[in-house]
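Other chains of the complex are left out, but the ones given are in their true place.
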């Protein structure tokens, strides 16, 4: 059986609807692309200046001038376009991005996102994160449910500096699919082998549970 | 993965326009003016339109057809000098005209397309064009708030396109087209040549297909596109 993390990524891939323009953040989100069916109609955007991202290439086949925002050597597809950084974020801020998938340090029950700074420990700068989080039409998070120490990443409020307010719509973790609702976190699906009690215990804020047993992934 | 197909017909695209819509129209003189989309909008008949266009073309050309048919209530523009008919409508109080400095109109449209609220500029300070505009001090110097412009629809003319809506222009036919193609909720491009995906290289693209909603290939180029005999 595949790992819960792999199944989380495969499940997140089903979030992408035909015709969408999508930006996949550095880290786990970029792996989502491997789970899209061949020929699926979608446009992948990377903020350093490419729409129509093709497969990642090994160094010996890479083009030195063709990377994604995470520095991976990528390729083009028929219909790809190159552009500058102002044009790239014009797309983002003007609402042409249907979906972005981001990583997270913390997500609050109201949809606040913190994913760029841990004061005193990690402050490399926000890059394009604020604009993606604030302006993509739909923002979903891909993340382990807890940090390495086992502390919840889903919290009543974010303690870390925010990336953007009330931006997250849905969270895919290795334990569950959880929506941000006006009432707070609401469990929609659960990972195979997990119990509702386990997920609620690992969540740092009240978790609304479904009446019927939820679908698994 | 495959980039989505956005091809349609001129008529199907124009059918989306409603009474009261704001409509950006590319072009500076003849080059880049989407003559066929404009004619289709006349046939379509939507009324009470706000047009945003650099100029009013010349009599019996381009957007003058929409002015003559009475479909336009308001025109946001920079210069009407070649269209005496437009000036007469304005002077008769039948057309509400807002004049902008040309580069400021370009920046206001681009700001709309870039998801900005406004740009601050010192252009026109102390002239009629500054009247009624909010002023912000930057390092002690007054600047005008030039608010972002967006429209319900943009009508674009491009020389070449692919089926995803990537566009390429030629000559001085760019003008306002690449800017307006960023700044409307529904961007419709008429194109002289529609190419399969990949025929327009990634480096040739001047308007990225992400901004474009509908692409329609022109069957013929009417006489309105030709060199004007003066």
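Each chain carries a letter (A and B) given by its place in the written order, and its residues are counted from 1.
Everything below uses one rule, namely that contacts are C-beta pairs under 8 Å (C-beta built on N, C-alpha and C of every residue); 3 or more make two chains touch, one makes a residue touch a chain.
In this text, all values refer to a predicted model and were calculated from it rather than measured experimentally.
S.K.: How does the whole complex break down by chain label?
M.R.: A x2, B x2
By definition in this document, only the chains that are shown with their structure count from here on.
S.K.: Please work out the Cα centroid separation of chain A and chain B, and write it as a whole number of Å.
M.R.: Their C-alpha centroids are separated by 36 Å.
S.K.: Give every residue of chain B touching chain A within the complex, in rising order.
M.R.: Residues 1-5, 110, 112-116, 162-164, 166, 182-183, 196-198, 200, 202-203, 205, 208-211.
S.K.: Inside the complex, what are the residues of chain A that reach chain B?
M.R.: Of all residues in chain A, those touching chain B are 18-19, 21, 33, 36, 38-45, 50-52, 54, 76-83, 86-87, 89-96, 135.
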